[in-house]
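Some notes on the structure that comes next.
Below, a portion of the complex is reproduced, with chain positions unchanged.
Chain naming follows the written order as A and B, and within any one chain the residues start at number 1.
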Amino acid sequence: MKKLLLTFTAVALISIGIPASATASVKIVDQAICETEVLDAQQNWCKALIDISTTYAKNGHSEAKALAEQIIDQAYGYQMGTVLFKPTLTTEPQTFRTTSRGALSYFVGGDQKFPDDSGFALKGWTKCEPENAAIFIAGNTASTMGKVHFTDVDGNVTTVDKTWVFFKDDSGQIRIMVHHSSLEYDGQ
Amino acid sequence: MKKLLLTFTAVALISIGIPASATASVKIVDQAICETEVLDAQQNWCKALIDISTTYAKNGHSEAKALAEQIIDQAYGYQMGTVLFKPTLTTEPQTFRTTSRGALSYFVGGDQKFPDDSGFALKGWTKCEPENAAIFIAGNTASTMGKVHFTDVDGNVTTVDKTWVFFKDDSGQIRIMVHHSSLEYDGQ
């Protein structure tokens, strides 16, 4: 999607009278993130969550776990060395999931090393809706902040406050490098 | 601090035998953020919070507010257009403080537009200690995630989960562009 190698005849040049023979095929490498890529990446995260939920309901834990593993591998940037991940429902001393194993356990549970994880992606989610408050794009990274609304199979909606920082890697893939999710403050 | 214009004789060149007459003064513009700058910016945020608390205790609300205004102006990036700020204790529909007025109200209260704000910086903080879990530096931005421990005048410690994205502006100043703070999940 990103590191596209476009070959186009430079239209702008024609408009100022450059002869056709002078137009060239231009190779383009583009590492910047654009807004639609950010919105797509959010939708993809939501879709992945629901896919894991659905797979769990239909095919059981083992298939859901395999899918989650694959999704984390593609959507997060653990291969960069770490990810800054604070899931909604984790507690000390395992609040931050800076390894892919810790992320996997959060989403599908079943890891003795993380005994408190029950598997956030297994909770029967049917809808997942990001609602952005603001976006900050700086070069190869894009930060978003806002609400995300999760609807479960009974129609109950859970809302969290969520910050993501997306990073475009060398191959043009958008990956999550920062993910901070928290329950809404209850005002007490 | 950043956009330093160093004039140095390129030592590396000498080592491979370039004659002294060929060494040149090199002008350097450096927009990248280094790790110590990130740690300093965190300490500065903490120091600023305590300064506002102390000023409030000694000189009252009006001086504390003036100081907070100045600090927000220098430490955050609202002049870029917005900041992605989710303070610890805000609620719907004013969860996100994407304007400097909303940030000021959160720290010192007293704004009718934000009636639930009591002023987080006025709570008698005496200590503020960041404890990083991970840091991601990508060009002109640096993301940090971890705990921050606040100690009040009675010695009580409040701990929050905090994500910051710092941005180095054109003048070399490090500014907060993303700030997500949340109470620790209580495990219920």
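Keep in mind that, in the parts below, a contact is a pair of C-beta atoms (placed from the backbone, for glycine too) under 8 Å apart; a residue touches a chain by one contact, two chains touch by 3 or more.
Source: prediction; values computed, not measured.
**Student:** Every chain here is the same sequence and 2 are shown, so how many copies does the full assembly contain in this file?
**Tutor:** For the whole complex in this structure, the answer is 4 copies.
In this text, only the chains that are shown with their structure count from here on.
**Student:** Can you check how far apart chain A and chain B are, centre to centre, with Cα atoms defining each centre and the answer in Å?
**Tutor:** 25
**Student:** Which residues of chain B touch chain A once you look at their complex with the stated criterion?
**Tutor:** Going by the criterion above, the answer is residues 80, 82-86, 88-92, 95-96, 98, 116, 133-136, 138-141, 143-147, 161, 163, 165, 167, 177-178, 180, 182-187.
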